[in-house]
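The complex is shown incomplete by one protein chain, all other protein chains being positioned as in the whole.
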Amino acid sequence: MMGYLVAILTFVSLAVLLGLALNIQWGQAGMINFGLAGFYGIGAYTAAILAKHGVDGFTATAAAIAVTAAFSAGVSLATLRLREDYLAITTLAFSEAVRLVLMNEVWLTGGTDGIRDIPRPLVGVIGGEHYEVAFLVACLALIAIVYGLLERIVSAPFGRALRAVRDDDVVAATLGKDVLALRVKAFAVGGAVIGLAGALHAFYFTYIDPGEFAGFVTVYAFMSVIVGGKGSNRGLMAGAVTVMILLEGTRFLKDVVPVLSAQQVASLRLMLIGVGLIAMLIYRPQGLSSEYRLSARQPAGAEPGS
Amino acid sequence: MSEAPAALELVDVAAGYGAADILASVTLRAAAGRITTIAGPNGAGKSTLIKTLAGLLRPRRGRILVGGRDVTALSPAERARAGLGYVPQERNVFRNLTIGENLRIGHEFIHRRASRREFALARARVLDLFPDLAPRLNGLAGALSGGQRQMLAMGCALISGPSVLLLDEPSAGLSPRYVATMLDAVAQVNRSGVSVLMIEQNLVEAMRVSHDAILLVGGEIRGRWNAAAFLADPEVRTLFLGGTQRVAAPAQPERQRDGASAA
Partner (left out) sequence: MAQALLNGLVSGFLIALPAIALSLTYGILNFANFSIGAMITAGAYLAYFANATLGAPILVAAPLAAIGLGLIAVGVEHGVYRRIRNADHITLLVASMGVAFVLENAIRFAYGADVRALDVAVARPLAWHGLRLNHEQLVIALAALSAMAIVAVVLTRTRLGRAMRAIADDADLAEVRGIARARTVDWTWALSGALAALAGVLIALDGIVEPLIGTNYLVSVFAAAVIGGIGNPFGAVAGALIIGLVEEVSALAVSTTYRQGVSFIVLILVLLLRPQGLFGVARIRR
């Protein structure tokens, strides 16, 4: 039971990191990242490949962060002046391209077999027995650090400028170079956090394959942000936990409905996540914890009194 | 003159965007068969008023009647079918469609069962009024000059044979020659029996063709004049020929509104 709890909490930690990343990209800067899974994959594979080549875990993690941030900045540059849809399209296409590389460049990524036996950092020092717990503690510490940094960004002039650009049509339409640079930075910061989460993923599971970096990862992250209330880091924590509880809770669905195969139960769970996401957008677009919201946003074209 | 049956009537209408009311409580009647011009300084709420009439903005309170029929709950499309023609100030033609298609769209969704011949007759009437458009039916509306576009917009509103025509600054952005042509066309349309309610900045030209004038300041009706007497009134003279700042309404709601309508 203890082991299960530690495992679940580690999953939740990874989900929280991804959610925090999406929250600065989408929640704060209004930049949609439909390719989150692809960036996550880049982070995980960078860390795994380097670790397999004898690079120590910390350097490999730092490299994963840097590489993912660099790719994020590059992708966001291509659509900087265009409407949000274009970034959504580009990131999604990017993530498909990443998936292709992961599956086909066998010499580098192992193809569909993935990478096995990824050496964990400090495993000799901590020892196998308590490693999982130590790993969880490290994850929680990293969340605290990332949270602290992101909160500072949110309340700094940088964060205010981001939200101003996101919310004000006039400012957005006449973007100067500095403001454009802000957006690239925001997307790169988010990318760095995704890279960190990817590296942690690789070291935690010690085995990765392309199937783990598919669209559902992106959907979970969006779900966490939407449930938590877009733009709020505190809400995001609650959101990510809620989504993971939902996911884990529905795992027991097959005990309730025994006629279904494992495959059907899995599909049903994912369907429920999708339905939940849509229901949130319809009924509670401000998230479940709206009191944490940083800025009330009047949607364009709102009917008065509705 | 208020004995004449009302073509258009507003009763205690309040409307606005976001938190603020731009129109506080507007009650007015536009007499049937006449041209009524609403005048007022910038930010008085003229555009808000006409958008509320057209149905693009829902009033928070009050009633709107066209020819005695309550249209408050109707959508813009339903109001158009109820006989209300509307010519917006900007973005008043479908730029990526041809002039012929624009005219056709003006007719076919209001007279859904009209025959080809009925449409051809309606179109011929509009082209008589605006002969400039006739040779360009297959050209894109977006390629027209400002004045021609204004004519097309008016033609599109007229082609369905509305009982009331709403015009949002028909002379805005036109060269002096076109201003007169445009307002003469308005007078001609009115002589054929269409009641007109318009907003106009060019008051001297507008009063040349109008019958009635209504003054709107800060979201409230300040008074009603016979067109001939309007420009001679001392209050009107102070307002438009000096001392405008005194009554200028806040500019902020005006900007918000533009943002909302563009979205």
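For clarity, chains are labelled A and B in written order, and residue numbers in each chain start from 1.
We adopt the following convention: a contact is a pair of C-beta atoms (placed from the backbone, for glycine too) under 8 Å apart; a residue touches a chain by one contact, two chains touch by 3 or more.
It should be emphasised that the depicted structure is a prediction, and the values quoted were computed from it without experimental measurement.
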item: Selected residue (touches chain absent from view) among A:Thr59, A:Ser155 or A:Gln264; value: A:Gln264
item: Residue among B:Ile99, B:Leu133 or B:Cys156 that touches the chain left out of view; value: B:Cys156
item: Residue among B:Thr27, B:Asn42 or B:Ser75 touching the omitted chain; value: B:Ser75
item: Missing-chain contacts mapped onto subunit B; value: 54-56, 75-77, 80-81, 86, 88, 91-97, 101, 104-106, 108-110, 156, 160, 261-263
item: Contact footprint on subunit A, counting only the chain that is left out; value: 30, 32, 34, 78-79, 81-86, 88-90, 92-94, 96-97, 100-101, 103-104, 169, 172-173, 175, 215-216, 218-219, 222, 226, 261, 263-264, 266-268, 270-271, 273-275, 277-278, 281-282, 285, 299-303, 306
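By definition in this document, only the chains that are shown with their structure count from here on.
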item: Subunit A and subunit B, separation of their C-alpha mean positions in angstrom; value: 52
